[in-house]
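With one protein chain removed, the remaining protein chains of the complex are shown where they sit.
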Amino acid sequence: MTTLTNAASGAIIAEVAAVIVANKVHLSQIDGLIGDGDHGVNMAKGFGRTAERMQGRTLTLSEAMTELADVLIAEIGGSMGPLYGMMFTDMADSIAATPVIDADAFGAMLRAGRDGVQAVGSAEVGDKTMLDCLVPAVSAYDDALAQGGDFAAALEAMQAAAVVGRDSTVNLVARVGRSARLGERSRGVVDAGATSCCLILHALADGALRRMTV
Amino acid sequence: MTTLTNAASGAIIAEVAAVIVANKVHLSQIDGLIGDGDHGVNMAKGFGRTAERMQGRTLTLSEAMTELADVLIAEIGGSMGPLYGMMFTDMADSIAATPVIDADAFGAMLRAGRDGVQAVGSAEVGDKTMLDCLVPAVSAYDDALAQGGDFAAALEAMQAAAVVGRDSTVNLVARVGRSARLGERSRGVVDAGATSCCLILHALADGALRRMTV
Amino acid sequence: MQRFVNDPDDIVDETVRGFVRAHRDLVRIDPANPRVVVAVSAPVKGKVGVVTGGGSGHEPAFIGYTGRNMVDAVAVGELFSSPTAKSFADAIRAANGGAGVVVLYGNYAGDNMNVKMAQKLAAKDGIEVQTVVANDDVCSAPATERDKRRGVAGEIFMWKIGGAKAAAGASLAEVRATAQRAIDLCRSVGVGLGPCTLPTVGHPNFQIEPGKMEVGIGHHGEPGAFVTDLRRADDVADQMVDLVMDDHALPAGTEVAVLVSGLGATPVNELYVLYDRIEQRIAARGQIVHRAYVGNYFTSLEMVGATLTVMALDDEMKALLATDTACPGF
Partner (left out) sequence: MQRFVNDPDDIVDETVRGFVRAHRDLVRIDPANPRVVVAVSAPVKGKVGVVTGGGSGHEPAFIGYTGRNMVDAVAVGELFSSPTAKSFADAIRAANGGAGVVVLYGNYAGDNMNVKMAQKLAAKDGIEVQTVVANDDVCSAPATERDKRRGVAGEIFMWKIGGAKAAAGASLAEVRATAQRAIDLCRSVGVGLGPCTLPTVGHPNFQIEPGKMEVGIGHHGEPGAFVTDLRRADDVADQMVDLVMDDHALPAGTEVAVLVSGLGATPVNELYVLYDRIEQRIAARGQIVHRAYVGNYFTSLEMVGATLTVMALDDEMKALLATDTACPGF
C-alpha cells in the first residue's frame, strides 16, 4: 500500500510556503481587483515566516502544519489567520498520532481541514471564497478513492478539481468577505483565496506524490 | 468761502458704500491674486450694512462716518474692521463739532483718518497697503491748499494722487498683511486695500464736490 | 501619498509605541504581546475584565478607550484588519482579574473568527469569556437581520457602559447583559464624502465622485445604502437623524446620548455644523439630547465624512455614562 511517512514529510510545508511566497505579488494583484490588495502580503508573511523558522530543523508533517497554523493564528490575524490557521490546525491534529499516512488518513486529514475552515468561517460553496476550491477538491479526492483509485490518483484528482473549483469563482458574486461590498461588480474576476487555496493543494499533493513509498 | 454743511452731507457715506458694494467682486478678485480673496466680501459686508441702516434716516456726515466705523469695528473684524474703522472714527471725531466744514477742516479730517490707520496698523508707505494710496492722497490735498488751491482743487488733487498711489503698489513687494507671505511673488499686482481706499477717497471727494456751497 | 510614514508595514507597531509613550500614565504594552494595549490599572482583582480589539486606522479607537473604568485591554490588528486570535487571547489574559472577561467587539468576519478562537484559547487557561458583538450600523443590513449589521461608533458607548458596569463590581453575566443592552440601545449611520488609502496599498480603496455622498458607508469604505447628491449640511443631518431614528423608533420624550464623529479628514467645525441641526431634528422628532460628543472619536484614516450615533438612555444608562473614566480617547 502506498503511504507517506509523517516524520519524513515536514518539508512539504516548506515547499508549500515557497510556492506561496513566489506568488505573493500575483495573489495581491488578484485581491486588488475586488478586495483590498493584501492577500499575497498576508499569505507570504505567514507562510514565509514559517519557512524561515523551519529552516535547519527536521519536523514531521503534522509538526510542520502546527508550526504554520501557529504563525497564522498568532501573527497574521485578519481572515486568513483563522481560516488557514484552523485548516492546518485541524489537518495537523488529524494525523498527529499517525506515523504512516495512507490514502485514507490523508483523506481524513483533508476533510478535517475543510471542516475547520467551514466551522470558523461559516461560508458556503458558491460564496466566492477559498471554499469554492477546497470543498470540490476534497470531494474529488474522496470520490477517486471510492471509485477504486489509488493514493496518487486521488491526489491528482484533487489537483484537477482544485483548478476547476478556483476557476468556478470567476462567475460567482462574492457573498462573504471584503469583495461582497461590490455585489454584482465582483463577478468576472477569480477569487484570491480560492487561488491561494489551489496553490496550496497543488504543492501539498506534489510534495506527497514525490515522497510516497510503496 | 466754499464749504460743506455737516448736517446735509451724511448721504456721502451712502454713496461711498454704494461704490464699494458695486466693486465687491472686483475687490475680491484683486485680493484673490495675492491675498485670500475676501477683500470685496469684507468691505461690501461692512459698507453695505451701513448703507442699509442709514436708509430713511438723515444723518450728518460725522454721524454717518461714526455709523460706518461702528459697523466695521463691531461686525467686520479681521484687519479691515480696525483699519477702516479707526479711519472713519477719527475722521468723524475730527469734524463732530464742526457744523460747517471748510477746506481746512476737511484737510484736518483727512489727516486724522490717515493717522488713525497708521496708529492701529503700524504700517509704512511702501509696505503695499492702503496707506500707499491714503498717505500721498492726503499729502496732495494739503499741498494743493498750501499752494493756494481752493477746496475743489484740493479734492481733485487728492483724487489724482490716490490713483497714482494705488498704482504705485503694483511694483511693490508686500511687507505686511496676508500677501507678505508671498515675498517677491507679490510684486506685479495692485494691492486690494489700496484699490478700495482709492474708491473711497474718490467717492468721498465726488460727494463733497457735489454738495459744496459758496 | 502626503503622509507621515516610515515603512508602511511598521505603521501599526509605531502607532502603538507612540501611543503608549504619550499616554503612559494610563496605558502600557502587554509584555507578552506588542499588539496588546493594557490599562495601567488592569487587571483589577475581582473585577470583570473588559476587552476589545479591532483593526488599526480608526484611532483613537480602539486603543484610545483603554483606561480606568473603561476597557482594560485592547487587541490591535493591522490597518483595517482583525487582530490575531492570539492577541485577543493575550488581551483577555491581561484583563483577567479572576472574575471572567467580557469581549466587546464589532461585527466583522475576521473579528468574529479571531474572538471565537481566542475564547477557546482562554478557556484552556480557565478564563471564563463572554462576548457582545456590536451591530449598531443601521445601513449595513435591514432591521430584520440585525445580526448581520456591522459595529461602528456605538461601540464607544458599549465600552463606556460596559467599563463602568464592571468598575461598579457587577458579575460577568451582568456586565455582559448591560453592555449588550447598551449596544442594543445604539443606532449609527455614516456618510462618506471622500475615500482613504491604506499606506500599504497606495491607492484609494473606493471612489466618491465630487458632488456626491455615500449614505450608510462603513468604517472601511463598505458600500452604503445609496450614493446621492451631496446636499446642504442641514439636509444631510436630517437624513442621518431620520435613518437612525426611524430604525430606533423611540417613544416621545426618550432621552438620548449623541455622538458625532469625523471619519478623519473632515474639519471639526463641520461636525459642529452637522450637530447644530442634528440636535434640532432629534428634538423635532420628540426625543431629548441628554449628552453629546462631537469630534474625531472613531475615524477611518483620512476618509472624509462623519458618523452619527444615537443611544437611547434610561436611568441606569445615564448613571453609567456619567461614571468618571480616564482614557486617552475622551
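Per-chain numbering from 1; labels A, B and C assigned in written order.
Here is the rule we go by: a residue touches a chain if its C-beta (ideal position, glycine included) is under 8 Å from a C-beta of that chain, and two chains touch if they have at least 3 such contacts.
These numbers were taken from a predicted model, which means no experiment stands behind them.
Asker: Where does the absent chain make contact, in terms of the chains shown?
Answerer: Across the whole assembly, the hidden chain touches B, C.
Asker: Using the definition of touch stated at the top, determine which of B:Ala8, B:Ala74, B:Val100 or B:Ala146 touches the missing chain.
Answerer: B:Ala74
Asker: Write down which of B:Gly113, B:Pro136 or B:Gly177 is the residue touching the left-out chain.
Answerer: B:Gly177
Asker: Among C:Val40, C:Ala141, C:Leu172 or C:Ala233, exactly one should touch the missing chain; which is it?
Answerer: Answering carefully, the residue with contact to the hidden chain is C:Ala233.
Asker: Can you work out which residue in B:Pro82, B:Pro136 or B:Gly165 touches the chain that's missing from view?
Answerer: B:Pro82
Asker: For review purposes, identify every residue of chain C that touches the missing chain, sorted by number.
Answerer: Chain C touches the missing chain through residues 2-6, 11-12, 14-19, 21-23, 25, 56-57, 59-60, 193-194, 196, 208, 210, 213, 230, 232-234, 236-237, 260, 264-277, 279, 289, 291-296, 299, 301-302, 304, 306.
Asker: Given the full complex, what residues of chain B touch the hidden partner chain?
Answerer: Interface with the chain not displayed, on the chain B side: 32, 36-38, 41-42, 73-79, 81-83, 85-86, 120-121, 176-178, 181-183.
The definition used in the following text is that only the chains that are shown with their structure count from here on.
Asker: If every chain is a node and every touching pair an edge, decide which shape results: line, ring, star, complete or other.
Answerer: Drawn as a graph, the chains match no named shape, so other.
Asker: By mean C-alpha position, what chain is farthest away from chain A?
Answerer: Farthest chain from chain A, going by C-alpha centroids: B.
Asker: Find the geometric centre of each of chain A and chain B from their Cα atoms only, then give the gap between the two centres in Å, rounded to an integer.
Answerer: Averaging C-alpha atoms per chain gives centres 81 Å apart.
Asker: For chain A and chain C, what's the span in angstrom between their mean Cα positions?
Answerer: 34
Asker: When you check chain A against every other chain, which residues touch at least two of them?
Answerer: Nothing qualifies.
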